[in-house]
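Structure provided below as structure tokens; questions to follow.
So, chain A:
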Amino acid sequence: MGAIALVSAVLMLVMREPMRVALALITTMVMLGGIYGLLGVHFIAAFQVLIYVGAVMVFMVYVIMLLEVREAPGNARYSRWLVPGVTAFAALVGVLGISVYRSSAEVLTAPGASAFSLTQFSAAFLSEYWLEFELTSVFLVAAIVAALAVIKVSRRAHG
Partner candidate 1 sequence: MSEFTMGPMLLNLVLWLPIVGVALVLLLARANDGLARTIAAAVMTVQFALATVLYLQFDATAAGLQFATQLPWIAQWGVSYLIGLDGFNILLVVLTAFLGPIVVLGAWTSIKKDVPLFHVMVLVLQFAMMGAFVAQDLFLFYLFWEAMLIPMFLIIGMWGGARRVYATLKFVLYTAFGSILMLAAVIYLVQSMQQSSGVMSFAFADLYQTQLPLSVQTILLGAFALSFAIKVPMVPLHTWLPDAHVEAPTAGSVILAGVLLKMGTYGFMKLGFPLFPDAARAFTPLLMTLAVISIVYGACLALVQTDIKKIIAYSSISHLGYVMLGLLSLELVGIQGAIIQMVSHGIVAAGLFLLVGMIYDRCHSRELAEYGGLARLLPVYSVFFMIFTLASVGLPTTSGFTGEFLALMGAFTAAWPAHLDGNNLPLVLASVAVTGVVLGAMYMLRFALTFLFGAVKAPHHSPDHPLLDLSLREKSILGLLTIAVFALGLFPDGALQKTELAAKSYQSLVTTSRTPAGSAGVTP
Partner candidate 2 sequence: MAMLPEHLLLGGMVVLIVMEVLGRGSRSALWVALGAVVASAAAAFWLSNAQYAASPFAGQFSVTPAILMAKGALLALAVPVLLMSRTEFSDGEFSILLLSSLYGLCLLPSSDSFLVMFLGLELLAMPVYALVLLAFRRPQSAESAFKYLVLSGAASATFLMGVSLLYGATGSMNVDAFGAALASGDLMTRAAVVLVLLALFLKAAVVPFHAWAPDTYEGASIPVTAYMATLTKGAVLLAAVRLFNGANATGPLVDLLLVLPLVSIVWGNLAAIKQQSFRRMIAYSSIAHAGYLFYGFLGDAQGRLQAVLFYVIAYSVVNLLAFAVMPQNDNDEQRDSLDALKGLYHRNPFAAAMIAIAMLSLAGLPPFPGFAAKFLIFKNVVAAGYTTYAVLGLVGSYLGIYFYLRVIQLLFMTAGEAAPTEQRAGGLARTAGVLCLVGTLVLAVLPGWVLGRM
């Protein structure tokens, strides 16, 4: 599943049409959701599918369809930084990988605790992490105002 996630992620970068990219991303996300499920964190898996695939990507796909901007033919897919970018990418993966593999943190090799339940999670969220819950709501309010403001601007710019 991880492999599929990775491959579709790579496809994202290779596909020309935004729609296909979106589909590849959805695949990756779904695969990740699957991994979460396998790891036993089911509710996160559910959120992953619901929020990401269900909300964000749908929105994204909608916009892609809405815009339908035809790029000029012969327009390169990639920026001119492809080669250095890929090189840096390889280096980054390598560095991160080495960091992980050469790490002595016991968490990496420990058998892994039993997955916690949604109940535990909810309890923690509403007790220990109550503040985050609150803040998230503030954040969402702000985000809504911001989005509205941006839309207002676009409308003004349009009109």
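The set was built so that all candidates are chains of the complex that A comes from, given by their letters.
Please note the rule applied: a residue touches a chain if its C-beta (ideal position, glycine included) is under 8 Å from a C-beta of that chain, and two chains touch if they have at least 3 such contacts; residues count from 1.
It should be emphasised that the depicted structure is a prediction, and the values quoted were computed from it without experimental measurement.
Candidates 1 or 2 all come from the same complex, and the one touching chain A there is 2.
On the side of chain A, the complex with candidate 2 involves touching residues 95-96, 98-100, 102-105, 107-108, 128-132, 135-136, 138-139, 141-143, 145-150, 152-153, 156-157.
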